[in-house]
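Shown here: the complex without one of its protein chains, the others still in place.
Chain naming follows the written order as A and B, and within any one chain the residues start at number 1.
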Amino acid sequence: MTKSFFAFVVLAAAALPHSAHADDAKAGQELALDRAKGNCLACHTIKGGDAPSSVGRELVGMKRRFPNRADLVEILTDEPMRNSIAPMPPFGRNHILTRAEIEKIVDFLYTL
Amino acid sequence: MKRSMKRSILLAAGLVMLSLPALAATQEEAEAALAAARAAESEAVAAKAAWIPTETALIKAAKALAAEKWDEAKLAADEALALARLSVEQANEQKTSWRNAVFR
Partner (left out) sequence: MVYRNANGETRMIKSSCPGRWALARTVVCALLLAAAPAKAADKTDPETDRKALQAFFFAKFPKVDKAEFGNGPYAVNEEMRKQWTDIMQFPPYEIALDEGHAEWDKPFANGKHYADCFDNKGEGIRQTYPRFIAETGQVETLEGAINRCRVENGEKPLDPMTGLMASLAAVMSESSRGKPFAIAIPDDPRALAAYDRGKEFFYSRKGQLGVSCASCHMSPAGERMRGDILAPALGILAAMPIYRSDWGSMGTSIRRISTCSSQTRAVPLKADDEDYRDVEYFLSYMSNGIPVVGPGTRP
């Protein structure tokens, strides 16, 4: 019964118009830095991060490099599909991240 | 109340009414979901493709089942099933596509 109530609250909140891009970017940053989630610092250097990883490219100038948001979503969803030797895990395809989480991380990436 | 806000609440209520039956799981559904997930994971283990998160989700589902939390159990079991299937899918797909990764 409690579960249904919370579900209602969540759906209601989702249905309300949200201008929460800033909130999403913040949530995205947490997801990106979370070792159990994006763990992006394992391979990428990110401003504000504490690891000079170099397996992947530094995540900077993202708006200029990826003007098409769908490309970033695709990269986070299944990069090995685009590049067969990519060391990047297929975060979306293998359920490491949900679609919603990926969208938030993309919001964060666009602040870099 | 603003019109858009009224509309949003009505929309939300409608969605909830539609989805409520799907959200509430019964004991039978939860047990069936766990059984299906375990069967899928056995397949993954046999294919030497088992993933750690699948095992974690199965344990979570079993614990929730024992605590009679049917919704939670079904949710975890469904996720375990999805992960188990993905793991077998990846292993099968890799059987042919691994050669694409050999450096040139």
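Worth a mention:
As a convention for this text, contacts are C-beta pairs under 8 Å (C-beta built on N, C-alpha and C of every residue); 3 or more make two chains touch, one makes a residue touch a chain.
As the structure is a computational prediction, the values presented were derived from the model and not from experiment.
Looking at A:A22, A:V60 or A:I85, the residue that reaches the missing chain in the full complex is A:I85. Here one chain is not drawn; of A:A22, A:A51 or A:A100, the residue touching it is A:A51.
Screening B:L10, B:A35, B:A67 or B:A101 for touch with the missing chain picks out B:A101. Contacts to the hidden chain, counted on chain A, fall at residues 41-43, 51-55, 80, 85-87, 89-90, 93-96. Against the chain not shown here, chain B presents residues 45, 48-53, 55, 83, 87, 90-91, 94-95, 98-99, 101-103.
Definition applied: only the chains that are shown with their structure count from here on.
Only residues 3-4, 7-8, 11-12, 14-17, 84-85, 93-95 of chain A touch chain B when the two sit together in their complex. Those residues of chain B that touch chain A in the shared complex are 4-5, 8-9, 11-13, 15-16, 19-20, 23-24, 53, 71-72, 79, 82-83, 86, 90, 97, 100-101, 103.
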